[in-house]
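See below for the structure under consideration.
Every protein chain except one is present and positioned as in the full complex.
Up next, chain A:
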Amino acid sequence: MKLLTHNMLECHIKGVTNKYPFKVEAEEMENCECEFNPDFLRRMYPKLDWKALKETADELKIEGLPESVSEEMLKGDESFLRAFHHALLEVEVQEGALICPETGRRFPITKGIPNLLLNEDEC
């Protein structure tokens, strides 16, 4: 699971209001190599929850993301764009769990795939 995907997932247990973002427990992480495409990053930035990305990256000890992002950085700050690309698309949580911020329910991540299937009493 990449942080791009993490940024878009929320806990969907019935009745939960504080459902975003999932806390990530990472037991095993891997790096993959994806094509570096700054145009995609510029298009993606306004759609992302930056705070969630930054906090999660910090917890996973992925370095190089600033607290806030300026126009100039998005335009032409190569080292920032590389760090952004890496955190968003190249870091993969292989084993671990997503934790609901309200209930603490653990959704396991196995071989890179988070299991978000709910139990009967949760939906």
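As a convention for this text, contacts are C-beta pairs under 8 Å (C-beta built on N, C-alpha and C of every residue); 3 or more make two chains touch, one makes a residue touch a chain; residues count from 1.
We take it that contacts and distances are computed from a predicted model.
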Item to complete: Pick from "Nicalin", "UBC core domain-containing protein", "Protein FMC1 homolog" or "Methyltransferase-like protein 5" the UniProt protein name of the chain that isn't shown here.
Response: "Methyltransferase-like protein 5"
Worksheet, complete the sentence: Among A:Lys2, A:Lys23 or A:Arg82, contact with the omitted chain is made only by A:Lys2
Discussion item. Applying the definition given at the start, please give the residues of chain A touching the unseen chain.
Written reply: 1-2, 4-5, 7-10, 12, 14, 16, 19-20, 32-35, 37, 39-40, 43-44, 47, 49, 89, 111-118, 123
